[in-house]
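Note that one protein chain is taken out, while the other chains of the complex remain in position.
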Amino acid sequence: MKKITEEKLPELYSHISQNHDLFVPIDQDDSVNFSLWKDGANVNFDVLKTNTSPKKYIFPQCETFFNFKSEGKKLTIERIKSEEKPYVVFGVRPCDAKSFRLLDNVFLSEPMDRLYEEKRNRGIIVSMGCNEPEDTCFCNSFSILPNSIQEGVDVFTLKLGNKIFWEAISENGVELTNKLSDLLDDVTEGDLKEIEIAKSQVNEKVKELPFSNIDPNEINRDLNELFQSKIWDEISKSCIGCGSCTFVCPTCHCYDIQDYDGNKSGERYRCWDSCMYSEFTLMAHGNPRTTQKERFRQRFMHKLVYYPNNFDEYACVGCGRCVGKCPVNMNITKVIRKLGGENQ
Amino acid sequence: MSCGCNDHIDPLIPQIAVVKSIRSDTNDVSTFRVEKPEGGKCFDFKPGQCAMVSVPPIGEAIFSITSSPTETEFMEFSIKRCGKVTEFLHNLEVDTEIGVRGPYGNNFPVNEELIGKDLLFIAGGIGLAPLRSVINYVMDNRKDYGKVDIVYGARTSGDLVHRNEIFANWPAGMNTNVHLTVDREEEGWEGNVGFVPNYVKDLKFDTNKVALVCGPPIMIKYVLLGLEELGFKKDQVYTTLELKMKCGIGKCGRCNIGDKYVCKDGPVFRCDEIQQLPDEY
Amino acid sequence: MLLESKENLTIDKEEFKPLIVAFCCNWCSYAGADLAGTSRLNYPANIRIIKVPCSCRVNPNFVLRAFQNGADGVVIAGCHPGDCHYSTGNYFARRRLTLFTSLLNYIGIESERLKVDWISAAEANKFATVMNDVLEKVHKLGPNRKLRDVRWKR
Amino acid sequence: MEEMISKMKKIAYEDLSTKKVDRVIGFGKGDFIYEANPIFISNLEEVDLLVWDLFCVNNLSKYLINELKNYQKIGIFLKGCDSLGFNQLVKDNKVDPDNVIVYGVPCEGMIDPNKLSKKNLLKDLRYLRRVDEKLIIVTKQGEKELIAKDYEYDKCLKCKHPNPVVYSELLESNTLRNSILTDDFEEVDRIEDMNSEERYEYWSEQFSKCIRCYACRNICPVCSCDKCIFDNLDIGVSGKAKVDSEDQFFHIVRAYHVAGRCVDCGECSRVCPESIAIDKLNRKIIKDITEIYGEYDAGLNPSKSSVLVNYKLEDFDPFETSKGGK
Partner (left out) sequence: MARIGVFVCWCGSNIAATVDVKEVAKEAAKMSGVVLSTDYQYMCSEIGQNLLRNAIKKEKLDRVVVAACSPRMHEVTFRKAAELAGLNPYLVEIANIREHCSWVHKNKDEATEKAIALVRAAVAKVTLNQELIPGEIGIEKRALVIGGGIAGIQTALDIADAGYMVDVIEKTPSIGGKMAQIDKTFPTLDCSACILTPKMVDASMHPNINLHTYSEVEKVSGYVGNFEVTINKKARSVIIEKCSGCGVCIEKCPSRKTKSEFEEGLVNRKAIYTPFPQAVPNVPVIDREACIKFKTGKCGICKKVCTAEAIDFEQEDTKIIQKYGAIVVSTGYDLIDLAKFGEYAYGEDPDVITSLEFERITNAAGPTAGKLLRPSNNEKPEKVVFIQCVGSRDKTCRGKTYCSKICCMYTAKHAMLIKEKYPDIEVHVFYIDVRTPGKNFDEFQRRAVEEYGVNYIKGMVGKVFPDGDKLRVYGVDALSGDTIEIDADLVVLAAATKAKEDAEELGRKLSISTDTNNFFTEAHPKLRPVETHSAGIYLAGACQGPKDIPETVAQASAAASKAIILLSKSKLINNPCVAKVDETICCGCLECTNICPYEAIASTIIEYRDHGKMIKKLVSEVNEALCQGCGGCTVTCRPGAIDLKGFSNKQILAEVDALCF
């Protein structure tokens, strides 16, 4: 394990960004979001949750994957080759890191999504543990500890005071760490102790959080019974059918494929979509999910039942972004509770 | 199932294909024959599987492949005019290039459960498209299967597709019966008049066979009830489902019924499987 | 990575030939443009006219689309208030466009790029003057990059 | 507050039990002290869930569209800004006012949890109440007295209608908010004062934050189309790609579609997950309308047609360069 002081971080950033696109939480206009680091950027690790999740680096909101041109009867398709640099996402919280694994389940299973795979392979994930979980956090409900090292992260870091502890996890992580060795110091015994204390402290804090009693395992997982539950009528009433929960969610991964006719040539892109939208499943001859109830049910059934049935994990990491963003304060914690997912 | 041809290519990127011929079946249904630009079939597939047909800049739509896998040189799609993509396809000129990707989804178990069985095909309207692939496959491997009954109906006789096969080829097949019906009386029509589900009941099939059903949702619903009345068990009946699809590979998230994705886990379902699914299709 | 991070369009200002899309109402301004032709007046060839029945037919979407796809300026011309073939169409258009031009200006589009004027069927001179004027101003401003859709290939 | 809550419960209980209404839409308590949710009540037992506090910020009026599909008569609690939205829904023929009983609730301004959070007051918040212009909060650290205005939603600071403009029953006599400021459109002026490059940069940055979640549209009481053009790709005016031009198009057209109809309730900006200054677009149009066509009155009178479907012969004409002849 290594460490670096906060003051030296800009040096670290510029070092990393020599060969990588570096994405860090940047405070801009009063909101913190992962953005490309540039000299002088206002990096902020103190705000626990970035506004939107870092999933955009492995699954961008919009990506063009081929250009096409049709002239007369001839059609040409030109696949877009990625020419972008390898990248580093620095500051990925354990919950978000977990979400990457959940997306991997979907995109990297056969038939594999090559666009995703390419982005996934190009990136180095530098995760960062949490010390001060917020009221809206419930990662614990999905057995994600705030300081856990999630599968798939390359480096794990922890910020205590002005020290950032740095632990390479994967081969890529080791490689990156080696490149940065000039900037990183070794840790002392005292540091390790400090880390231990911090970890146990935060684990205690997590237990005190308002949502700590939420436990999806308590939900009766009988698919059809849950599907037909009357509860959906009740809890979907206030949903306004926007996509804010979906788009801030680190695990939501529905997408749409569209063509853009750009005059002399066109492009096909895929972009995030939301199962909360009314036209998501709309076909020429009808819509199997006609009201917001069905759409609302789909989203939560997917996270709590369908996905677990397919991948044996919940498709929620308890980051709590949706809790903060829903215009009408309806969110997955309420849904889980209503479905019985609560420890007494 | 995997046919092995897509392992190294991005499954979302279509390959170029040429529309070699367009045969108009009815007012709003045409059958498109598609080949590689250099000739030959774009990819191998199994009966019941689908492919995504791409017409930039209009978009993509998924269709079941209606030709038999035994056709080595081409694939066919029977397409009903009902949206933007189909409209575009219908206005296409022969020899125009389009994109296709696939095959997607599962297939009718022609080499598994169906082997050696008596088969009952029940189709309505454009629903004959996926079954035609199976029927022709069966016809080409006729000795592997038992008796074949084909019940096919449409609103009017003008809406019956693949006329050559339903009127000539199939009835001429060995141990094969074709039962045609139209919804309403019409001049010159000498076949049965009435809805497919009723006709199926009237025909009083014995239950020692496997039924493959495809057609409009409402028809499927009543055919299944009818088959039940005749004594068919749910695991003797296969049908296909259709929902909005975009990716074709079970990822984009819109064609699921419960935890099953129609594009990947379907479109062919055995009825006892369907029964397990939530009612959202 | 995202589409918007593609490089901005670089257009050599030297060779800058502005594209102006003009929506002209059928009864006055289009006829005014016809008369400009009959009178052999002169205005730049970069002005391309689309005929609409009335200035009230011009949807802001059309204007935005023109800017998206590379127009450097947009003109909307209709009958003088009071002379509308449909009695009141241009009164509605006047209100809509008053607010819309102001909104676009607020978003940062130079007001010279969206010109609304009333040109009667008899005002061939005015038609030519307005077009020359718009072109000159747009030329001075240079190519429009605002609202541009980088995916549209010109 | 307590008094108001008991009035609310009383009227809801009465009207439900006398079958005057078969549904009541109001506010219920959320998971946190600083959270109130829309609730929908049909059973008398649930009446007790009704609350009224400083976080009942949601504009409930739009729920009427869907609820009226399943219920005959609905009672709904509306604040001043909500009532404007209600009127606009009536005007757009989305809601039949005969089937609605509006319980008018005068509002003193709602408290923005984000503002509390920025001052680190949200964590461990145990209690808070408002006494006129003061905000009394109790946290772990004890009681604190704050200036309410500093913690109100931005939109409440500009509120012109703290009292419902339409109601069947008014639950409390009108409040007189000391904080009602004369609306000087100061924030719009600030943008107007920039040059066009700066303005474009400002808005490009704002718009590029957009994630196209459409929360602003879906919460808006005047965005009540059955099928919005942004949900209808077939109409061919917009796509789903996340590119600057599409984001700009969305925001400009959204603003234009509510021009003259926007009731300035500020919900769009409140719900934006990316904190885009959406209402600064709406308010620019409101400012223009006020200056050019006189008093802005969207939502005040459902039978009066809006500015853009109206005209006067003598309207201000910014375009006339020279008089033409017939």
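The first chain written gets the first letter, and so on, giving A, B, C and D; residue counts start at 1 in each chain.
One rule holds in what follows: contacts are C-beta pairs under 8 Å (C-beta built on N, C-alpha and C of every residue); 3 or more make two chains touch, one makes a residue touch a chain.
A quick note: this is a predicted structure, and the numbers were derived from the prediction, not measured.
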item: Partner chains on view for the chain not depicted; value: A, B, C, D
item: Among C:Cys56, C:Ala77, C:Leu103 or C:Ile119, the residue in touch with the chain that has been omitted; value: C:Cys56
item: Absent-chain contact - pick from B:Asn27, B:Thr70 or B:Asn91; value: B:Asn91
item: Candidates A:Ser31, A:Asn213 or A:Asn263 - the one touching the absent chain; value: A:Asn263
item: In subunit A, positions touching the absent partner; value: 263-264, 290
item: Touch list for subunit D against the chain that is not drawn; value: 91-94, 224-229, 232, 235-237, 257, 305-306, 308-310
item: Touch list for subunit B against the chain that is not drawn; value: 91-93
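Definition applied: only the chains that are shown with their structure count from here on.
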item: Computed distance of Cα centres, subunit B from subunit A, in Å; value: 39
item: Mean-CA-position distance for subunit C and subunit A (Å); value: 45
item: Distance from the mean Cα position of subunit D to that of subunit B, given in whole angstrom; value: 51
item: Residue numbers of subunit A (touch at least two other chains); value: 60-62, 256, 258, 260, 269, 273
item: Junction residues of subunit C - those touching two or more other chains; value: 2-3, 149, 151
item: Graph class of chain-chain contacts, one of line, ring, star, complete, other; value: other
item: Contact pairs between chains, per stated definition; value: A-B, A-C, A-D, C-D
item: Residue ranges of subunit D touching subunit C (in the complex, touch as defined); value: 188, 191-192, 196-204, 208, 237, 241-246, 248-249, 252-253, 255-256, 259-260, 281, 284-285, 288-289, 292-293, 307-313, 315-326
item: Of subunit A, residues touching subunit D in the complex; value: 29-31, 51-52, 60-62, 134-135, 210-211, 234, 237-238, 240-244, 246-248, 256, 258, 260, 269, 271-274, 277-279, 292, 325, 327-330, 333-334
item: Complex contacts: residues of subunit C adjacent to subunit D; value: 2-4, 60-61, 64-65, 68, 80-83, 88, 91-92, 94-110, 116-120, 122-123, 126, 130, 146-151
